[in-house]
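Note that one protein chain of the assembly has been removed; the remaining protein chains are unaltered in position.
What follows is chain A.
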Amino acid sequence: MSHVSVHGLWKEYPGQVVLERVDLDIPSGEFCALVGPSGCGKTTFLRMLLGQERPTRGGILLDGRPLVAEPGPDRGVVFQRYSVFPHLTVLENVILGREFAGSRFLGRLFGARRRAAEEEAKGILAAVGLGDHLRKYPAELSGGMQQRLAIAQALILKPKILLLDEPFGALDAGTKAQMYELLLRLWSERKMTVFMVTHDLKEGFTLATRVLAFDKVRVDPTDPGAYGARITYDLLLTGKTAVRERLAATAGSSRETENRLETPVATH
């Protein structure tokens, strides 16, 4: 379960209000796209969900409990860049989450436990299409492959919430389409709540079940920082026929990949 509720949220920096009076209720398993012009606070909002920044007022509840005020394993994240560790191979990048959990002092697993983590990681990497690149370093991968690696890395800990900060912003159109397909499949398989910041409206409507538009309702021309942005539109898309068809389609295709994904985990 991962029900997110936001109540009376404000975020202010000195001399600037970024967000004001944000209220939101997101049921578990939604795919939310956060759209809006640059500087309207959508990334700030994502950072607060992540725990990287704290609200000035108001709060965020995850399943009824206040969100822990620093990043943690219940929330996975993929940034536009720098999400993966350049000094670790693809496989090492993905098992890192298991190594942190399994070895408090060294942060490193050995022997049978390492092999189990590697098997699990290989399953996830196969699901994101990186099964043939286990020993490569991130710098040897293309931009799209690096983002797939970042997603695989975030998924190994089975986060309740996946936060994406313009994850496909640096990719070309063809790669983007592949990534959409992959992301939707993983999302429907894993029943996560997804929040994705994007400046691309079309991307938001292609992927999401709910689109949240951020914008400033009030503007003071002499003092641009006086008022913050609010959520101006909260559009639930699940009523649309096209979206319903898409959901049914991804649910169907996910059943095929489920075996591939689940078998290694079961041996663990």
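Throughout what follows, contacts are C-beta pairs under 8 Å (C-beta built on N, C-alpha and C of every residue); 3 or more make two chains touch, one makes a residue touch a chain; residues count from 1.
The working rule: contacts and distances are computed from a predicted model.
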Hidden chain of the complex, named as in its UniProt record, picked from "ABC transporter permease subunit", "ABC transmembrane type-2 domain-containing protein", "Tryptophan synthase beta chain" or "RNA polymerase sigma factor": "ABC transporter permease subunit"
Touching residue (missing chain; options A:Gly144, A:Pro159 or A:Gly204): A:Pro159
Residue among A:Ala101, A:Leu134 or A:Leu235 that touches the chain left out of view: A:Ala101
Hidden partner chain, touching residue among A:Gly41, A:Pro55 or A:Gly76: A:Gly76
Touching residues (missing chain, whole complex) on chain A: 50, 52, 70-73, 75-77, 79, 81-88, 96-97, 99-101, 104-108, 136-137, 139-140, 143, 150, 153-154, 157, 159
